[in-house]
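All protein chains but one are shown in place.
Every chain is named by a letter (A and B) in the order it is written, and numbering of its residues begins at 1.
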Amino acid sequence: MDRRAANAPYRLPPPLFHARCLGCWILAGIVVLVVASFWSLDLQWAQFLSLDAARSMGRFLAEFFPPDLSADFVRKVLVASWETLAMSLLGTALAAAAGLALALPASRLYAGDRAAGRAPTRLALNVLRSIPELVWAALLLISAGLGPFAGTLALAFHTTGVLGRLFAEAVENADPGPGDALRAQGIGPLRVFLYATLPQVLPQLLSYTLYRWENNIRAAAVLGVVGAGGLGQLLTFHMGLFHMDKTCTILAAMLLLVAIVDSLSYASRRWMTR
Amino acid sequence: MTTLAAPTRDPAWTGRVFWFCAALVVTWPLLVAAEFRPWILFQAENMKVTRQFLGSFLPPAHDPEFLAMIAREAWRTVAIATAGLVLALLIAVPLAIVSTHVLSVSALAGRMARGPFWLRQLVRWLLIVLRSVPELVWALVFVRVVGLGPTAGVLAIALTYGGMLGKVYGEILESGQTQPTQTLLRNGSSRLQALCYGLLPQNATELTSYTVYRWECAIRSSVVLGFVGAGGLGQQLDNSMRMFNGGEVATMLLVFIALVALADRLSATLRRMLG
Partner (left out) sequence: MKLELQAVAARHPAARPGAAPALQPLTLRIGAGEQLAVIGPSGAGKTTLLQVLACALPPADGTYTLDGTDPWTLPRRALQRLRGRLFLAPQVPPLPPRQRVVTAVLAGRLPAMGLWASLRSLLLPQDIPAAHEALAQFDLEEKLFERVDRLSGGERQRVGLARALLSPAALWLVDEPLSALDPTRSQQAIATLVAQARARGVTLVGTLHQVDTALAHFPRIVGLRDGALAFDLPAAQVTRAHLTQLYAQHEHELLGAPPAPFGAAEPAAAPAVMHCR
């Protein structure tokens, strides 16, 4: 069929799938991936969507209420919350320091900088950030033992990878003018960084760190599942014993903690850019 | 012209000293609460265990049966992430459309009416709650309801990522130029039409780019969920670590890092082609 109209400039819209269009192939690839995923997984839809399942889900949810609010238990939850908060703060702070230290070798400081250490440092940062916090925690438990110390280190390791890469990108995107003027005076890279680059990027670095704290409080809350202390450890303990009312309190505490940290982080970021 | 005497004190010094002391005062209880004792790492028996475990990493396990199993589990991980993300889209897209105030018809005439306003607030809070509960917690709950296996993982990812995607989609839709969409609404088109012809063309790139980035994050999440029984690489990793089998752990870590790097590259290429 001739798809050209009588007047050459007016054309009909292109066909749905065109052998030459890369986008069509990519879309087809995505569709194949999605279909293959659902088909290869043994998803128990029947088990989940049947009336039986709905009833058992209802019974399960009913066990959550009323939540256990006895003074004794609430105090335990508060202690665990404080432990979780401490883990997230320390982990993020350590990661910010380590990330900053690694961002220097991982970035090209000026046009024409050979930056010999850039590729290996970036590889190291990628490895650090690819491994999720929980896997780090499971690995570090072997050296650091059970408890929040392993959790803090796990958060620090993973977040160093994330922040290191973000910091390196921020440093590379900073205005080269002030740095060039100091380099023209023959000043070494460390002092050029401290006097010219860092003052420019510091607000951005702080913003990334605060944003990462929001993510880390969620991660810290669940690291206890493998034994790294905090609310997660309390949660697994009571869930294992089917104390659903206590579990409900712990979940509420988690939500509250996440909400508090989110608003603190948001407020700090607003205060910094005033 | 009289020049004043040169100042010798830095006015910012007092403030800096104060904040530094405040930080020290706050850090001490945090260190205690987190049981931060770095010297533990260097104690004799811990060093021995660490050295033994790290030593067992080499050589990484490479018998063909094991590698075949790892390949299957890696595919499983990707499948769980993809399925979870697709379901998350089913949750996020309608909720984002409902919660965005750009498509509000009552707001065209000034202030939004009370009913639609509270509906939108409710949907926003729902998205925040979905997003705030860590996916591991959802997975723990679902494992009790539907049993061990990938279903729990898929559902956990669907709910958490649904909340995340919904919130960010809403932010993206509201951050672009809203005037074309509002003009369409003013001229009488329905909300879906205004969405398709006004909002989507403008923000399609950003929306797709964010979704592709979240797919990569979902792969990492699904490994984490394996630790509570959702199958995939995470579960195998948990098993091998419990048995202190360093060789298997090493192979799985390498495969996992390669998988994440591949997904990262794919995601970056797709995003570059979009933008």
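Keep this in mind: contacts are C-beta pairs under 8 Å (C-beta built on N, C-alpha and C of every residue); 3 or more make two chains touch, one makes a residue touch a chain.
Note that the structure is a prediction, hence the values are computed from the model and not measured.
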*Quick one: say which of A:G29, A:P199 or A:G240 touches the chain that got left out.*
A:P199
*Considering the whole complex, which of B:P29, B:P59 or B:P201 touches the chain not shown?*
B:P201
_Touching residues (missing chain, whole complex) on chain B_ = 3-4, 6-13, 16, 196-197, 200-205, 274-275
_For review purposes, identify every residue of chain A that touches the missing chain, sorted by number._
13, 16, 111-112, 177-182, 184-188, 190-191, 194-197, 199-200, 202-203
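Throughout what follows, only the chains that are shown with their structure count from here on.
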*asked:* Using mean CA coordinates as chain centres, what's the gap between chain A and chain B in Å?
replied: 5
*Touching chain A in the complex: which residues of chain B?*
29-31, 33-37, 40-41, 46, 49-50, 53, 75-76, 78-80, 82-83, 86, 129, 132-134, 136-137, 140, 144-147, 149-151, 154-155, 220-221, 223-224, 227-228, 234, 237-238, 241, 249, 253, 256-257, 260-261, 264, 270, 273
*Taking the complex as given, what residues does chain A use to touch chain B?*
22-23, 26, 33-34, 36-38, 40-44, 47-48, 53, 56-57, 60, 82-83, 85-87, 89-90, 126-127, 130-135, 138-139, 142-145, 147-149, 151-152, 218-219, 221-222, 225-226, 229, 232, 235-236, 239, 251, 254-255, 258-259, 262
